[in-house]
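Here the complex is missing a single protein chain, while all its other protein chains stay put.
For chain A:
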Amino acid sequence: MTDKTAHTGKNPGGGDVRLTGISKSYGSFTAVHPLDLTVPQGSFFALLGASGCGKTTTLRMIAGLEDPSTGTVFLGDKDVTDLPPYKRPVNTVFQSYALFPHMDITENIAFGLRRRGIKSVKKQVDDMLELVQLGDKARHKPHQLSGGQQQRVAVARALINHPQVLLLDEPLGALDLKLRRQMQLELKRIQTEVGITFVHVTHDQEEAMTMADQVAVMNGGRVEQLGAPADLYENPQTTFVANFLGTSNLIEAEVLETGSGGSDVLVTAGGGKLRVPGDRCTSAVRQGGKVLVGVRPEKISLTHKDDAGSIADGRNRVTGRIADSSFIGVSTQYVVNSPAGAELQVYEQNIERDTRLVPGAEVVLHWNPAHTFGLDAAQDIDAGVETVEDAG
């Protein structure tokens, strides 16, 4: 893999993938609304969203397998919008792998090199087989390999061409959970080793967060939010992101005092008062206006009502009654109903378990106001919540 600069190095202007105003419509249906996106060179970038959100279409437009209705695709400084896929320095790992069934593993991997007229492929193929740890399967046919092995061949077949960008279309979707975790680490290792830009399409938020440096959350053909995984998780800008990435408690509240000069915004929900840092509100708040107050379940502490006096001052508090609890091992998940909101989720680590915290118990939920975020109230509070049909 030492000669990768031979191909990627001819772009002095950098090898970023830049999409400007790109969109795709099929008749009256718009799969992707005009979007701008920059994927920095060498990064592991994830396009995350539910099925039908336009993430695969976006990927296929980068590959050249789909013609954009509007907009431009840049690779580095080069406009590749009108180039057919076989003229783009981009390779794809397909969801179903799409290995050529009539060729053995070696010929599958060598395919791209041969099409570009490279005669001596053995050394490079051997290197690739080693990279994906399949040296002993060189003469096997694809159908003789397991799903995980086929997946690795698909990666090797794409990577051997030293593309500027490697596109991965839900490459782990067909694998079982354990193998998927293993392959996530494997792909991450390979990406670090070869240093090529990876654009990874997935609907699995955990997969996106573990693997990617940057995640673009897509919904309904638009990018909802773009950022590093931790940033997306801690500072969701929309209810969709708040609910799709992990779980969020969203409480409808009314603004009492708009914070000025960096102080907290004071809001009221269900009779209680809560503080939200002013710089963590996505929209302009005005007195008497509505806002959605959000907090992640693991940020909340649970204290029995009898011990309410021991809670430190300055924390946000919500009183409620435990509706349900389930023991997960490392943590216990509680569902709490309160005047502020129904079915609030709380994850408590199982360090010192309070035996009084059982369904029916009156409790106080409290958390550091700094962990609170405020979202625009003019959006669907349940957007991005996984429903039973989606979860299958």
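The working rule: a residue touches a chain if its C-beta (ideal position, glycine included) is under 8 Å from a C-beta of that chain, and two chains touch if they have at least 3 such contacts; residues count from 1.
Everything below uses one rule, namely that contacts and distances are computed from a predicted model.
Remark: of the listed names "Sulfate transport system ATP-binding protein", "Cell shape-determining protein MreC", "Fe-S cluster assembly protein SufB" or "ABC transporter permease", the one matching the undisplayed chain in UniProt is "ABC transporter permease". When the full complex is taken into account, the listed residue touching the unshown chain is A:98, out of A:50, A:98 or A:323.
Touch with the chain that is not drawn comes from one residue among A:112, A:229, A:320 or A:384, which is A:112.
Within the complete assembly, A:63 is the residue of A:32, A:63 or A:155 that touches the hidden chain.
When the omitted chain is restored, the residue from A:157, A:180, A:296 or A:366 that touches it is A:157. Residues of chain A in contact with the chain left out of this view: 63-65, 84-87, 90-92, 94-96, 98-102, 104, 111-112, 115-116, 139-141, 144, 157-158, 161.
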